[in-house]
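What follows is part of the complex, with its chains left where they were.
Chain IDs A, B and C follow the sequence of writing; residue 1 opens each chain.
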Amino acid sequence: MRLLLVNGNTTQAVTEAVCAEARSICAPGTAIEGATARFGAEIVTTHAGNAIAAHAVLDLLAERAGSYDAAILAISFDSGLKAARELFRAPIIGMTEAALLAACAAAPRVRMITFGETALPLYEDLLRLYDLRNRVADVRCIDVNPATYLGGAGRDDAIMAELAAMPPDGAPVVLCGAALAGTAARLQPRSAFRLFDGIVCAVKAAEQPGVAAALAHQHTPIATIGLSPALAEAFGGGG
Amino acid sequence: MRLLLVNGNTTQAVTEAVCAEARSICAPGTAIEGATARFGAEIVTTHAGNAIAAHAVLDLLAERAGSYDAAILAISFDSGLKAARELFRAPIIGMTEAALLAACAAAPRVRMITFGETALPLYEDLLRLYDLRNRVADVRCIDVNPATYLGGAGRDDAIMAELAAMPPDGAPVVLCGAALAGTAARLQPRSAFRLFDGIVCAVKAAEQPGVAAALAHQHTPIATIGLSPALAEAFGGGG
Amino acid sequence: MRLLLVNGNTTQAVTEAVCAEARSICAPGTAIEGATARFGAEIVTTHAGNAIAAHAVLDLLAERAGSYDAAILAISFDSGLKAARELFRAPIIGMTEAALLAACAAAPRVRMITFGETALPLYEDLLRLYDLRNRVADVRCIDVNPATYLGGAGRDDAIMAELAAMPPDGAPVVLCGAALAGTAARLQPRSAFRLFDGIVCAVKAAEQPGVAAALAHQHTPIATIGLSPALAEAFGGGG
């Protein structure tokens, strides 16, 4: 299976991080490719950045159409998920939805840890649209810049501190954010809670039997202007 | 008050229709300007078109920043509403939210009439995010192309047929869609139900005392790439 | 348009305050009249007072039937709103519902400030019946007697103190209470939040195109005893 990881942030280092983690846990027959948004916020943390990222994600999916059997939105707000499922034939998986659902299979309530307070309203909207609000006990923020986080120095301390502050109710924890790819695997041995990584869960969800079944798919062509040729073609019925 | 009507569709005739209707009902001191999306679907009817429209709307709002005291999203999905409120200092009103709320002030339950079945899931998401699902008795679709509708021939018949089929419970009806601007005023004398027009309601909402109060507003600058200069500047803290 | 403001409290000074504010912001062609409940609590703050006020409101609406094109319930619990809409042909607007809906058109979450803790359960019921609970971040009470408030001395301090204590999230604030009519306009220049006044919003809602459309309206006559002649006639099919 050819799996495309579409990073809706414009930071190439995030794409590299998610691809590295995906390759480390995918099944033998899965080939991982990455793609980085060509326009938009370096790291998306607001509604505005998220709105641009949805466009950028569709653009990449259109440009690469035919080169992947399934795609993962490697951005923690699953930007453009419903739009992408309309336009493209291949299955599209959101990394955060996949992680939340995987964690829910292990326990009745889960927690989330993510970057920065500005993103909280976006997660609230996401949880409501996913109808998962009641299964998430809380969403906690670490006060760390995602770019700094990728740089690495002392990066695990803030997460370990959040984990240490959690009630001992056994709820698993979703580490939420593309820049956190690989962190769950690194910290699991030191954690009293099960940790879930959005990229890992999305790859596993894409590899589930049935997901990539080649279903018939068609949509009514829609006339557009001013889009990239590939995206215009996707609206026109391709993809 | 300078009021900008931002049409997230790329069809200029829609912009003209909404501006005409807005000018016909605005207060004496209100000046109406229109702007048409430079890229995206001619008429947005899907999640994919809506995702692009959000970007296009932000682009226009940034480009015109400083030339308006308040802005109306003249597209029936209020595309980019939350994102626009983050980036810009001026008040932003969504035409469909404004119409739903105005109709709710007149009755406990309201109805919606709009174009095309493909848009239904978008309205469902909108009503849930607005927490207005319980106040809307149903959303009805007329099987008419919005572009055809603007052309005019025999255009009121489909709506009159829907109105004739409604239960006589007195619920007001929101005519939902930028291409329907002005229709409520034209059909009201022939209707047994109160009719609400998104553009009219949005103009009235923008003119409410207090809405355009010049509040302090600031957001953390966010680095971007590949955006139009004006939009990049908006992310950078301007607007 | 002839607009009747029906004050369900028995305090004449409240009627004068709401009429003054309404006249200061209504459209040129709107004529404002007031009416004061003839029985019930001086200022309604409890379920019991509210129950009596609903009767008093219907009584006034019946007595004045034919003299108004639309009516506003100038009492913060919108007492008797559904009942009035059954009995009378003219549109009926509730001042608090109108203010909440107008504020919601400006932002996803709003706040309320009102008088006295005893009224909190009434607002909770109101928000649930209006399906607006999720859009109201909180309801705050100032510990001031409404009658004292009308008297004027130092009356803005308590509200300014509440405003100062609010989180800086930009949520608009509804000043909730007939005795607060005009306060929003007076305090807006000193406020970091958009302020909404129930009377102002109700007048604007009544003036919306379509609201006062002369619709057919009829209800099954209902036999009554012991009511005022006008109200008995309204039950009997008039109004």
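Throughout what follows, a residue touches a chain if its C-beta (ideal position, glycine included) is under 8 Å from a C-beta of that chain, and two chains touch if they have at least 3 such contacts.
All values derive from a computational prediction rather than experimental measurement.
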Open item on the list: Copy number of the whole complex, given 3 identical chains are placed, is what?
Closed with: 6
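What we mean here is this: only the chains that are shown with their structure count from here on.
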Task: Chains touching both chain B and chain C, listed by label - done: none
Task: Chain closest to the assembly centre - both centres taken as Cα means - done: B
Open item on the list: Taking each chain's centre as the mean of its CA atoms, which one is most distant from chain A?
Closed with: C
Task: Geometric centre distance via CA averages, chain B-chain A, whole Å - done: 30
Open item on the list: Distance between chain A and chain C based on Cα centroids, please, to the nearest Å.
Closed with: 47
Task: Where chain B touches two or more other chains at once, by residue number - done: 82, 85
- [ ] Going by the contact rule at the top, pick out the chain B residues touching chain C in the complex.
- [x] 25, 82, 85, 91, 93-94, 97-98, 101-102, 104-108, 130-132, 134-135, 170, 172, 184-185, 188, 191-197, 200-202, 204-205, 207-211, 213, 215-217
TODO: Mind listing the chain B positions that touch chain A in their complex?
DONE: 10, 38-42, 45-52, 54-55, 58, 80, 82-87, 118, 121, 125, 128-129, 219-220, 222-227, 234-235
